[in-house]
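These notes are about the structure you will find just below.
One protein chain is absent from this view; the other protein chains keep their places.
Moving on, here comes subunit A:
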Amino acid sequence: MTQLPSKRRKLGHTPSAELTQEDESENVYDAQSAEESADEVAIPQSKQAALRPKHSQAIDDAALYAGGSYKSSLFKLQVDELLAEVQPNYEKRLTGVNEALRKLKTFIEEVEDCDPVSVTEATKSLLKSHKITIPFPDPKPDRNAAYKLMYSRPSNINVVGSYALKTMVKTEGSLSIDMVLVMPSAIFQEKDYLNYRYFYKRAYYLACLAAGLQEKVEDEFVLAFEYLHGNSLQPILVVKPKSDSKKSNKSYDIRIIPAVPSGTFAESKLRPDKNAIRPKDNHSEQSSLLPPTPFYNATLQSDCNIEPYLKLQHAAAKQSTGFKDACILGRVWLGQRGFSSRLSDGGFGQFEWAALTALLMKGGGPKGHSVLSPSYSSYQMFKALLQYLSINDLASKPVCFEIENMLTAKSNLPMAYDGSRGQNLLFKMTAWSYALLRDEARTSLEMLNDATFDQFESTFIIMSSQQLQRYDCSLNISSTPKQVETNSYDHATKERIFAMRMFDVLHEGLMDRVKLVNVQLPSTNSWSLKSSSTPPQEPLLISFVFDPANIDRLVDHGPSAEEKKKAAKFQKFWGEKAELRRFKDGSILESLVWSPGSAHAVFREIVTYLVTCHFGAEFSNSLEFVGEGFEKLLPGGTSSKNFEALKQAFSTLQNQIKDLEGLPLQLRQLSAISPQLRYSSIETPIFTFTQPMIRPADILIQFEGSGRWPDDIVAIQRTKIAFLLKIGALLQEVDGTVVIRVGLENEDHQLQNSAFLDIICGSGAVFRLRIHNDREQTLLERHIKDKSSNHREREDAVSALSMYKKTFLQLPLLNQSISTHCTRFPLLSSTMRLVKMWFNRHMLSRHVSEELIELIVARTFLHPYPWRAPSSTMTGFLRTLSFISRWDWRQKPLVVDFTGTMTTKDVDSVNTRLEAWRKIDPSMNRTVLIAASNHDITGTAFTDSGPSKMVAARMTALARSACKLVKEKGRDLDHRALFASSTADYNFIVHISPKFTGTQPGKNSKPKFKNLEVQGGADIEMIGLQPVEQYLQELEKLYTDSIVFFHGGVGSNVIAGLWNPQKAAPRQFKVNLAYATKPSKHEDGEADEVVIDKAAILAEIARLGGDMVSRIEVQH
């Protein structure tokens, strides 16, 4: 016996190696071999340990020492936790279930047999005696049918499914327990598989059972009908315990599923290529010529196969220790992606997952070899199944188990035919749900192969199927046409047929514009025994994932005019829109031309046209598009035209400066460091010859190193001014249209950069040039190390160094990376702008730097899992918000890898840094967020000056409530609600006079500040003037410790303030309190305590604000 496992492992290893070769990924192999060796070591000693998951640590330890590489230990530990977490405590959570099942069984066995009756009689008598409507499927049975319906005691009653296998997973709602009732084969005849006869009998059987049970269980249970997996052929009986106590956590329901013994009907007649629904007017014997009815056949077979599949899974669980957990992992994975066995949820759920896994352990590979080895661990098995799903296209190349290859009609539906049970496991799937499943599998596989970052959350925790986060556009169709023509004989509801037609039309018409089209069929609910099932009322929902590269294409090329057949087909599909055009390269093609507009506009035009063309004009009016609203919020739209113009101006300037003769030092490079030069400023830069830009775009110039720079930081700053003056003079010499001015800054900080050069180009572009000299860093570091200088000087040097690193080292790199990725991801720019706007509207923008926001958004695109990189502003924005809401910044850093070159070690070191920060500053008074990138391992370049813990917590809270709203409202979300902010939480509000809030420039080419009488050249004087910003900066400096200010950026008309609660209490008088005080009131004349003097401070704020402040409102 001991030899057996090792032999099996050897066999199993081959396919695993094959799999990885196909994947061409080293990581899989490493991880798998590591895990395999882990199992090898663990097997002898872990028989007992496996029974108790808590003890699995022993296995891990063993693996660690024996296995060597153990990349994913964190992942594995988390998976163990997950498995422990999701499994319900069967004893606690499902107390009384066994008892209830036993009781039910007895009751069922007591139900009396019914004699055979005709259809009409059956309907009447049940209605009369028990008021039960028999859940016959559509079309209803013929009243004059010759066959009889009957009920007799079930031949077998059995509990199956996840309860029996103990693979249940905790869910929000109630847990379902499947109970199978095997109907005696005596009540069926050989030919009952034809024309719904079996299903009519089954429905009657169920109704009789319900009638019999109804009275017996009335006190304890509630009965209702439901369609199994929403399949209208398979009504089932749902038994819910009456909740005597209001303990909702104990809720469960028992689903009674009628079944037939396998082999009741001939497998060969029910293969996917056979017809079992004969048209009424056609009595010819040649059934083989009729179109097949695969769905009907498979549904029937699934009733026969309930028990065989239970056996299969039991056997698999016995054979492989990892099987059960792999099923649970699969179930969680599917659940987070919105998949379940229900027709409306894609038709691929835990059962299909488990059955497919079990089958693949037996075969499915080339030459009938098994694909999965029983010795795989649960995670390996899970991953291997994902790999199987993503690699194989089961629609074009169906897989058959234990049967010679069958010939099947070409179809876009997937097939995994289980020969020994005679059923297509995937029969409930549709073309779209299969495409979606494969896409998800591919994405997840890529994600799991990314060894650098921890992907546990993305794989199992995040709910990725939320409509607005998942899809770029949703289309609501509220009315379905009365009649949909179809040439299929197969069973399908009207909605399903319509959905399929719709999908085909949209799929063909949209071509490569979309990556995914998903149709959400309305789901069916349970109904009471006394009524008949009601057709679903929800609208049909079609969702799209755009391909940003193609979505806004204006001209579609069809087949060439010479290919007559194809051209005719094209014309037929597109109707009058198709036109013959001659193109530049001389080709004459059928083509389509759409009117120019945004991605959404083009998309809407096409979809509306397609629907009108194929379903009628009155129908296309009921279409409702969801998803465009977000990008309409952006000022100046999503076009990058203005950014491009500024970039162009920058490169012109770059050339001019390069060609300058007489520069004091050799030029090394110019670099951009402005959001306007990396596509990320909320307002697009607008400039014309007469109207220069209001906000200068920051740029840097660096010269080749020279020993002539002074050895003193202040002297360097002064020398830089001389350089700027020189550059300005030289520039003006070569280009007369350029206006230059040297300006001073940081007058209070001698060590920091003290001057810049404003270059106002003739085109109207304005740049603010600063000189980067790398000597500064060494000098500042020396200052900091210098023990002889006092504390204050050192602090100055520290802050100057941090400024230096941010401005001269980090910003150019960030600018470079962001602007590169903006060209790679067309939606990155508008997403960054929208997220910045969100921060602005919620008045967080003074605390959360633009660069930090850019990093957060870049993460959504560069580490998009569990999704792909967003392809619309909406998905980008909502996924970013959802990340912020989940980001546990106390314990986790943000890491963005722009170049894909970071290693696990780098990520680890960021983690270590975070832990070190938390250790030395546990209350997070200094560093709160750690946002690292491949350019900045320290993670503090852009978070050094905020947000504080309070603001970060507020950011999280706001994001959470936004996400909650998105989830609750679903597709009815009003996007504006996410941007509405309240000022109720603040202590006081300073209202800015409207004259100074600064409206958007350029639109009407009026100057920013209307009160300043600007004429002609005087415009230039005002460039860069931001009085409100300056005012805020001063306020922040004056009241550093006592007030936190909030402002919504340019255009916002309020400044809000919060008193620091720590300074509210009266305290002992001393000289350096850093805020204005007054003696706190005392009974006697003498006082020794002082308290913050809020009125005096507000009066100061008002005084300083002068004409800019219209009113100060004290709230609480």
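Just so we're on the same page, a residue touches a chain if its C-beta (ideal position, glycine included) is under 8 Å from a C-beta of that chain, and two chains touch if they have at least 3 such contacts; residues count from 1.
By our rule, contacts and distances are computed from a predicted model.
S.K.: Which choice in "Translation initiation factor eIF2B subunit alpha", "Lysosomal dipeptide transporter MFSD1", "Long chain base biosynthesis protein 2a" or "Ribosomal RNA-processing protein 7" gives the name that UniProt lists for the one chain left out?
M.R.: So, among "Translation initiation factor eIF2B subunit alpha", "Lysosomal dipeptide transporter MFSD1", "Long chain base biosynthesis protein 2a" or "Ribosomal RNA-processing protein 7", the name matching the hidden chain's UniProt entry is "Ribosomal RNA-processing protein 7".
S.K.: Could you tell me which of A:Phe265, A:Phe339 or A:Tyr1075 touches the chain that is not displayed?
M.R.: Going through A:Phe265, A:Phe339 or A:Tyr1075 one by one, A:Tyr1075 is the residue touching the chain not shown.
S.K.: For a quick check of understanding: of A:Phe643, A:Tyr1039 or A:Trp1059, which residue touches the chain that isn't displayed?
M.R.: Hidden-chain contact among the options goes to A:Tyr1039.
S.K.: Can you tell me which of A:Ser185, A:Ser479 or A:Thr778 touches the chain that was removed from the display?
M.R.: A:Thr778
S.K.: What residue numbers in subunit A mark contact with the hidden partner chain?
M.R.: Per the touch rule, subunit A residues meeting the hidden chain are 57, 60, 64-65, 68, 70, 73-74, 77-78, 81-82, 84-86, 170-172, 332, 335-336, 460-463, 707, 710-712, 714-715, 718-719, 721-722, 725, 728, 741-745, 747, 750, 754, 758, 775, 778, 782, 888, 891, 908, 996, 1011-1012, 1021-1022, 1024-1027, 1030-1031, 1034, 1037-1040, 1042, 1069, 1071-1079, 1082, 1085-1088, 1090, 1093, 1095-1112.
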